[in-house]
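Note that one protein chain is taken out, while the other chains of the complex remain in position.
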Amino acid sequence: MAKLVRFGVSLDQDLLDKFDRLVREKNYSCRSEAFRDLMRQELVQKQWHEGKEVAGAITLIYDHHKRELVNKLMDIQHDFGGLIISSQHVHLDHSNCLEIIAFKGSPKEAQRLADSLTSVKGVKHGTLSMTTTGKDM
Amino acid sequence: MAKLVRFGVSLDQDLLDKFDRLVREKNYSCRSEAFRDLMRQELVQKQWHEGKEVAGAITLIYDHHKRELVNKLMDIQHDFGGLIISSQHVHLDHSNCLEIIAFKGSPKEAQRLADSLTSVKGVKHGTLSMTTTGKDM
Amino acid sequence: MAKLVRFGVSLDQDLLDKFDRLVREKNYSCRSEAFRDLMRQELVQKQWHEGKEVAGAITLIYDHHKRELVNKLMDIQHDFGGLIISSQHVHLDHSNCLEIIAFKGSPKEAQRLADSLTSVKGVKHGTLSMTTTGKDM
Partner (left out) sequence: MAKLVRFGVSLDQDLLDKFDRLVREKNYSCRSEAFRDLMRQELVQKQWHEGKEVAGAITLIYDHHKRELVNKLMDIQHDFGGLIISSQHVHLDHSNCLEIIAFKGSPKEAQRLADSLTSVKGVKHGTLSMTTTGKDM
């Protein structure tokens, strides 16, 4: 069990008011929980910048009727076999697919995979969610 | 089949050089494909701001040993049953879980779901990937 | 809360011994729990035979290098858009894919989907898991 510490933060009343409004809007039980999230967000970014092992998800939107596109996306994924854990496929409508690829590995490889997939001609939109493996967090 | 148009863009040589380097780094087959992606990215943001039907993914990292946390996350997800399509669960190690929730619906509801999940005490990190249903894109 | 009832079952000692060994092997906490599972298994089969709304999963094993196969599988899935909830894709190795399709709907449609997918030339193996939506169980 981690030891709980407490410290003070000095800041402008106006900034605190705005922040507290956000804390309520975002359903946080208290201000400290919101601060902890901000700090962890910074730590996750640090893991990505320093090349630590990270985790995340890539989303892709595409029309599955474009045959070459579908095959290209699958080839790229098999080339990154060590990085990718599994993917989830949702048929949004008769044409559009949402594919979500879960991965764990080096930030550089993850970025390269996301770039390779998103830049395939016909991919309508792609995002890269950068998160953590949860270790040391 | 959409009609192909061509237009000119005036800009600084230096900016173009930097952009072209990025285009190569990101594996784009040509500069126009990279521009199309930037434009679509803007359109996706517009869909989110205007409250159109959108799609996306929420990632959560947490320790499954925290019982109340696990139950709380599942309750929230069942409360947003109409929004959530399915979720993918990866056991990163003996303690840490990566959960990826695919959704389709209103941006406001999606943001509210992401906030509700991320603010649960014990969630180490959460992200919200904002993408599109692919319609009108 | 459901009312608990208790009733007797007459049977051969030898059959009971064999069954109890199975109960232990399968980690059941007690014999009654094992009986409840057997009874529910019968009820699930009844739901499938009577055309009630059911749920389940289809697994497919195939080589993603076979282009026409991949496209065919995706077309079929989009044709059964109302039945399929989402699918999970695992890259088993550089060639082989495991795809798991979650569905909810009529048993007849589910069987038709499973048959359509499994019979595509190049699918190495397919299974259909027949389960329930959990209602009235």
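Which chain is which? They are A, B and C, in the order written, and residues in each are numbered from 1.
Throughout what follows, contacts are C-beta pairs under 8 Å (C-beta built on N, C-alpha and C of every residue); 3 or more make two chains touch, one makes a residue touch a chain.
Small disclaimer: the values here were computed from a predicted structure and weren't measured.
Student: For the chain that does not appear here, which of the shown chains does it touch in the whole complex?
Tutor: A, B, C
Student: Consider the whole complex, including the chain that is not shown, and state which of B:59, B:88 or B:116 touches that chain.
Tutor: If we include the chain that is not displayed, B:88 is the one touching it.
Student: What subunit C residues would touch the chain not displayed?
Tutor: 25-29, 33-34, 37, 40-41, 44, 55-57, 59, 61-63, 85-86, 88, 90, 92-93, 95-98, 100, 102, 104, 115-116, 118-119, 121, 124-127, 129-135, 137
Student: By the contact criterion defined above, which parts of subunit A meet the unshown chain? Give residue numbers in ascending order.
Tutor: Contact residues on subunit A toward the absent chain are 85-86, 88, 102.
Student: Which residue numbers on subunit B touch the omitted chain?
Tutor: Missing-chain contacts on subunit B: residues 64, 67, 70-71, 74-75, 77-78, 81, 84, 86-91, 93-95, 97.
The rule is short, and it goes like this: only the chains that are shown with their structure count from here on.
Student: For subunit A versus subunit B, which are copies of one sequence, does the interface use mostly the same residue numbers on each side, meaning over half shared, or is it different?
Tutor: Copies use mostly the same positions to touch.
Student: Roughly how far is subunit A from subunit B, going centre to centre by Cα mean, in whole Å?
Tutor: Each chain's C-alpha centroid was found; their separation is 8 Å.
Student: Can you pull out the residues of subunit B that are in contact with at least two other chains?
Tutor: 85-86, 88, 102
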